[in-house]
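Of the protein chains in this complex, one is absent; all others appear in place.
Right after this comes subunit A.
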């Protein structure tokens, strides 16, 4: 499974090469292992196939739909996650939303900056407001949507 996935990851990487090329040259010495996928529940997962670390957050679309985020509570490093288990909660004026992990693995880092500055989720949902980093084999990633698929999914959802 792992080798199969690695191949597909490389393939996905090539597909998005125009987008990834800047990073490739500046940071990862010509490797294209960082792939970004999206879930139907409006999360993003950025997976580095080299370090096997998945960085997870909610999408800009989700942050905008939630409105003003006033509180973020995240599980702590060391917490074991299975796909679908809660990795944290995002609270806005309107509602409390659990964030369920799209992957299985172990949390290696939680973004503590969000505790003091929950507003980062609205300001930079897919950048500074990443939520957790998870060490994972990433076997669940293949079933998720790529950027194009997610765009289409959002449009469908709008109707």
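Going forward, contacts are C-beta pairs under 8 Å (C-beta built on N, C-alpha and C of every residue); 3 or more make two chains touch, one makes a residue touch a chain; residues count from 1.
Quick note on the criterion: contacts and distances are computed from a predicted model.
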{"item": "Name under which UniProt lists the unshown chain, selected from \"Aminomethyltransferase\", \"Probable cytosolic iron-sulfur protein assembly protein CIAO1 homolog\", \"Ras-related protein Rab-21\" or \"WD repeat-containing protein 34\"", "value": "\"Aminomethyltransferase\""}
{"item": "Which residue of A:50, A:98 or A:151 touches the chain not shown here", "value": "A:98"}
{"item": "Residue among A:67, A:127 or A:152 that touches the chain left out of view", "value": "A:67"}
{"item": "Touching residue (missing chain; options A:89, A:108 or A:135)", "value": "A:89"}
{"item": "For subunit A, the residues touching the chain missing from this view", "value": "39-43, 58, 62, 65-68, 70-71, 73, 83-84, 89-102, 115, 118, 157"}
